[in-house]
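Note that this complex is displayed minus one protein chain, with the remaining chains in position.
We call the chains A, B, C and D, going by the order they appear; numbering starts again at 1 in every chain.
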Amino acid sequence: MGGISLRGVEKWYGDVQVIKGIDLEIADGELVVFVGPSGCGKSTLLRMIGGLEDISRGALEIDGVDMTSEPPSKRGLAMVFQSYALYPHMSVAENMGFSLKTAGVPAIEIEKQVVEAAEILHLTEYLHRRPKDLSGGQRQRVAIGRSIVRDPTAFLFDEPLSNLDAALRVGMRLEIARLHQKLDATMIYVTHDQVEAMTLADRIVVLDYGQIAQVGTPKELYEQPQTRFVAEFIGSPKMNILPCSVTGGQYHLRWGRGGKTTGHDGATHLGVRPEHITVVSSGGGQCDGRVSVVEYLGADCFLYVDAGRLGQITVRTSGDSPISAGAQISLKFDAAKLSFFGADGNAV
Amino acid sequence: MGGISLRGVEKWYGDVQVIKGIDLEIADGELVVFVGPSGCGKSTLLRMIGGLEDISRGALEIDGVDMTSEPPSKRGLAMVFQSYALYPHMSVAENMGFSLKTAGVPAIEIEKQVVEAAEILHLTEYLHRRPKDLSGGQRQRVAIGRSIVRDPTAFLFDEPLSNLDAALRVGMRLEIARLHQKLDATMIYVTHDQVEAMTLADRIVVLDYGQIAQVGTPKELYEQPQTRFVAEFIGSPKMNILPCSVTGGQYHLRWGRGGKTTGHDGATHLGVRPEHITVVSSGGGQCDGRVSVVEYLGADCFLYVDAGRLGQITVRTSGDSPISAGAQISLKFDAAKLSFFGADGNAV
Amino acid sequence: MKLFYWGWLTGAILGALWMLTVATTIAVVMSFATGEAFRPQLWYCTLWGLVFGRPYDRPRSLLINVPLFAAVMGYFSNYQIGSLAFDADIFSPSAILSILTLSLAFLGGMRIIYGDLPSGPLTRHEFEDAVIRFLTGFGYIFFTAIVAIPFYVMVMTSLKNQQQLVANPLDFSLDLSQGWGLFRSYVELFRDFNFGTYLLNSLIISVLTVVITLAFSIPGAYAVARLRFKGQALFSRSILLIYMVPIIVLALPIYIAFSMTGLRNTFVGILLIYPVTTIPVALYMLQGYFRGLPYEVEEAGLMDGLSRLAVIWKITLPLALPALASVSLYVFMIAWNEFLLAFMLLDDPSKFTLTRGISSLNSSEIPRQHLMAGSVVATVPIMALFLGLERFMTKGLTAGSVKG
Amino acid sequence: ETIQFWTTEEQPERLEKQQQMAADFAEASGVEVEVIPVTESDLGTRTTAAFAAGDLPDVIYHPLQYALPWAEAGILDTEAATEAVDALGRDTFAPGVLEMADFDGDVASIPVDGWTQMIVYRKDLFEEKGLEPPTSYDNVRAALEALHNPPEMYGFVAATKVDENFMSQVLEHVFLANGVSPVGPDGFQTLDEAKTIEVLEFYKSIADASPEGDLYWDQSRTLYFSGDAAMIIWSPFILDELAGLRDSAPPTINDDPTSSELASKTGIVTNFSGPSNPDGAAWADVRFFGITADAETDAAMEFVKFSMDEGYGQTLSIAPEGKFPVRKGNADNPTAFTELWATLPVGVDRKAPLGDLYAQEMIDEIVGGLDVAQRWGVQEGQLALASKMINSQAINRIVRQYIDGEIDAGAAVAAMNDELSAIE
């Protein structure tokens, strides 16, 4: 009951094209995350689905019905805004019941639904407060509650957690995940934070300048990025991208040594994630360098290695690693986990 | 040339005590980080050192000279503000040279110093821009440059990175670390982000409601937290704290099983970090539970385990862990890495 | 400049200036309050200010110093070489009062002005701080005086009779024994000059103007602030342009048109024209407010199934209530204070607004305490509103920009 | 039936008297009269505007200067006025006064009352210094010489505020005194340079003996009352307050605001002469009832007739010191109204008949002035043009420029001729 499909959707502001033809099918009950750097068009795309921006070209279907030029009120979607967008002059209960009230649902029925939603979100004791008397996390829950009450075809979330502090963000992320399990509703979730995307999504849509760079499950994106852009965007610390050449089952780092690989002819760069590099004694790995900074994080330790002309390489080691800044080390890459990219930035 | 010492420093706003008697020695050339939750008094303490707030009681010495009631201009310190606090109507060069100008330094000398500082911070090509034409990271560098030019006794940083986005923050963090290595100057750095504190600090001062909870190197804080507060505050995901009892070299979890330990009599809670838990087959560990959410992060995977009355326990496993939500598992704690806390919250 | 960076020198100069300020202030206040002659003496002020204006020894309390200083000053004044000269006897209450206030104001003021000023060499900061403290004190006195004096004169004149004022224009002391007779001119205004009617007329016209203005400008402002259509940018600009057309330029053709259509001299005519002078202001203010409201809340309303108009009614307006209050107050003030159009368009005394009524009091044949009483009647309601709702008013003024 | 009556007498107590008369009239005729006060300085514009809008009142009480211009502009119904005057009897009016309102044989507007302008002077000081009363330019100059001693004593308080009617009045009086007029029988008449220069020089001498600034009736009276001026030109309206009968304008020469001391020290002159016109001239203002073109003619005429007959006493009693009867009597008694007038009390806060306050010969001098009084254009039949010239304030402006030394006398005459000739 909640499939959404986009067909060649474009958005133009005057002569500027912001969304460059998106085709996407979202299945009923799926949680899809739009992720990408700031300004890539995530919010715009979401708002076009919601009806808050016109669709300049292309078509939108919800549940198989063409909704391209319907106003938001007809689309039956619910949206949760980054700034919560609660009605400050109404109590929590009124906020949550407002959409039902405008639809003419009788007061008793509204009350029932609101109480139900409040229970799911642990808001029962705050129902009579005004939004300004709530903490950030509670407000965000009210905003979600407001959507739940409507029993919408799909939920749209626009960076709902970005105004919360780090600890709360982790907690709310978990709550949204649980909510999705429970409601089993279609959800589209926009964020620029790849951690959120990875942890929440059934499928991730990575957007790059108004175009889809890759669509896939988190694991697919992490392990088989189709472009350098996706490879660098997903994962923290970033994947190290180093120039290389590949010939006949052998890759060779520029200004470094090489190793075995299969296929991948024509690749110009290889990508290796920090956790797939091990520190070996000098000269033993694919390249050598000097540790410039050590960041101790308790469980892990990040080494920032100055590898001469290859640039800086980030290595992840365990927290009890004995290496300290200034040490001269060699780095060994896990051959099975390397990604290779061609000159056009696409994986080969 | 840059030691700072605080002796019983207090801050009162009317009847409210915000800083509750702080004694602290900061050695020359040391990078000390004040960390703590929001509102614990970090900024206030820093501003008291800088002279922007009066010291209600106690004494402050800089370089062995009593500075308790000197105005900021006499203390010879430089400060970098969270909001950068650049002068918006001046160019980068003017911003950086302003302190020299007010001191009546001749223009040529100012220019020389500014250019020097700009080189250190890679700002040379922006010297004639206005702050509003710079990106966030560049602005932050200008703010730092402004401090360097003064050649201060010590640098004070008040959450300098909190207005930057995640990727930039990591980059600037590294730059500050390198700057500290290069200038070898005393620095006091305030943040509420424990990752920043861990990665940057020579020594961390954890503040809790205006009092020092613990002072020590990052490693000391991570591995031997002296209070539950520090234990939970440092490290991400948070340390799991579980109720237990310890008798004669044996600890025993409430609603769970136990294991061996040494000492620690009288402890009421034990703390175990997510990476010190391994998943074993059912019944094999200290306690059992059901995996409620799995967060996949590429290199790692966090399992949120619902352990019945023990509550939720976070477990860190590697990214290719096959466990999925709903699995029934048992958790085994690494006995050597456990922390034990008494009823008063202090480590025993 | 460096020359002045000495505590004793700076202190002496500031002392002289402060003495001048204080003495002039007290002379003016005492003259206005009692009608007796008080004069500040320029050269003696300077002299005594220089002599006594040295950085103050803080431990000694004002309690001892003020009487001491007052005694010295009184002694000087007796020989007409004090900072303050007066014709009254040195032991008369007003003389004693003025000498005491002078001492307190001088010493107390200097104590604040000096702050931590050392008597030796000064740093630039210390010097500037002292100068700024002096300027601040001077500023408070200066601004309070220029604002309060005209209003003081207005109120006091309305309570006196012309003959007393002609006899001594400085004597504003009130003869309280008259009791209610003090308010004679007010009684006459309401009894003989129809001010009751004028007051009512002004009230009705102002309130209706507010209502009409809001009815027109709310939808307009919303459209300009929120809706996307061609010419939106042009609009928000041209609103300001209308603002700049001088009323007198419009008044001329309006006068002609109203004369020819018989709208002159009618409330309808006034109510046609007042709102139009206020709508651009209101439009400009409201669109600013509407822009400042979080758009996402309105979008939330749209997502919740409301139409645009319903969003305006159920969400925007409740949120903009404080703004509406500011705008209403501001428009009310404009309408209430409006003079020119009322003056040109209203002839019939039964339709006069207050301002128009006051202007008809400006006649050689009508004693001027009536004129001032009329002014007080017009000023008090707007002042009361202003003080009561200062927050909204100030906001209204700031947003109302520079309509003047 | 209701008619509207505009009056320039707008003070509450004066208004009350007029309303009383209107009520009496309503009782007698059944026609209600709405009395609407209009500020005198607004009267011109307001009337014109009302004319344009077609909602003129029925009757307007107006000064002489508007009579003919309004008749010409079609604002006044001259026929109705003529009819009313005829009904009252032409011979009951003072002859010179009807002449002022003559409009091609009709009467433009019905004359109601009048007053003559006076030179008010300090008789005591004049006598002390052995000076002649200020009846001529030379006498005034001599007095200035002897008495001008600022700031204790100003010789004169001349009118210098160009937009006040007061200055026009004073100037016209001074011009008339020397026999200079800008109108002749055929309209504009070039001002005689020599005579006009005499006038200008005289005016400059009195202006020089006055305080600085824009002066008009207010300062004249204030200074004279405080004993700081030796001579002023004023209307007879000053007579009551001069005698201390009015609290809002008390004499301040001594501490008693109700004293008639100043009155007793005061002399007056109405007929004033210049070197080129030894006979001199007085200056009078006459007020009229105008019946307008939009009026309910009959009711309006009835009202006017009533006010000039049964109600005439009330009309005059508004301010008897400044309202001399221009209708001397009725058919039964040709001096009925002059007699009545002499008994009317003057004053505001205290009241007394004029006769109690001033010597009889002084009163005769004041009232007699009305019979010999002149205005520009009356004899020439060009009052309308003259009024326009006065209303344009050109003469005031140029005289002021001359006084301020911005132009010399010759240039001033030329400028006046220039500007006045352009008015038609």
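Keep this in mind: a residue touches a chain if its C-beta (ideal position, glycine included) is under 8 Å from a C-beta of that chain, and two chains touch if they have at least 3 such contacts.
The criterion applied here is as follows: contacts and distances are computed from a predicted model.
J.: Quick one: the chain not pictured, UniProt calls it what, "Na(+)/H(+) antiporter subunit G", "NADH-quinone oxidoreductase subunit H", "Dihydroorotate dehydrogenase" or "Sugar ABC transporter permease"?
T.: "Sugar ABC transporter permease"
J.: Which of C:169, C:196, C:262 or C:318 sits in contact with the chain that's absent?
T.: C:169
J.: Out of C:80, C:144, C:178 or C:350, which is the one that touches the chain we can't see?
T.: In the complete complex, the chain left out is touched by residue C:144.
J.: Of the listed residues D:135, D:379, D:392 or D:421, which contacts the missing chain in the full complex?
T.: D:392
J.: Tell me which of C:222, C:289 or C:392 is the one touching the absent chain.
T.: C:222
J.: At which residues does chain D meet the chain that is not included here?
T.: The missing chain touches chain D at positions 44-45, 48-49, 51-54, 72-75, 77, 79-80, 150-151, 161-163, 211-215, 218-219, 222-223, 226, 293, 297, 391-392, 404.
J.: In the complete complex, which positions of chain C touch the hidden chain?
T.: 27-28, 31-32, 37-40, 124-125, 128-129, 132, 136, 139-140, 143-144, 146-151, 153-154, 157, 165-166, 168-170, 172, 216-217, 219-220, 222-224, 227-230, 232, 235, 237, 240-242, 244-250, 252-254, 256-257, 259-260, 272-273, 275-276, 279-280, 283, 308-309, 333, 336-337, 339-340, 344, 354-355, 358-359, 362, 368, 371-372, 374-376, 378-379, 382-383, 386-387, 390, 393-394, 397-398, 401-404
J.: Just checking the interface: what residues of chain B touch the absent partner chain?
T.: Counting only chain B, the missing chain is touched by 50-52, 71-73, 77-79, 81-83, 85-90, 98-99, 102-103, 146, 150.
One rule holds for everything that comes next: only the chains that are shown with their structure count from here on.
J.: If every chain is reduced to the average of its C-alpha atoms, which one ends up farthest from chain B?
T.: Result for the farthest chain: D.
J.: Can you work out the whole-Å distance between the CA centroids of chain C and chain D?
T.: Measuring from centre to centre gives 42 Å for this pair.
J.: From the C-alpha centre of chain A to that of chain B, how far is it in Å?
T.: Using C-alpha averages as centres, the distance is 27 Å.
J.: If I count partner chains per residue in chain D, which residues reach a count of at least 2?
T.: none
J.: Provide the list of chain C residues touching at least two other chains, using ranges where the numbers run on.
T.: Residues: none.
J.: By the document's touch definition, which label belongs to this structure's chain graph: line, ring, star, complete, or other?
T.: line
J.: For this structure, enumerate the chain pairs that meet the touch criterion.
T.: Taking the chains two at a time, the touching pairs are A-B, A-C, C-D.
J.: What residues on chain A touch chain B, complex-wise?
T.: Touching chain B: residues 38, 165-167, 170, 173-174, 177-178, 181, 192-193, 195, 198-199, 218-219, 222, 234-238, 273-275, 292-293, 295-299, 302, 304, 316, 319, 325 of chain A.
J.: Of all residues in chain C, which touch chain D in the complex?
T.: Going by the criterion above, the answer is residues 161-163, 166-167, 188, 192-193, 255-256, 258-262, 264-265, 347-349, 360, 363-367.
J.: Could you please specify the touching residues of chain A with respect to chain C in the complex?
T.: Listed in rising order, the residues of chain A that touch chain C are 50-52, 71-73, 77-79, 81-83, 85-89, 98-99, 102-103, 146, 150.
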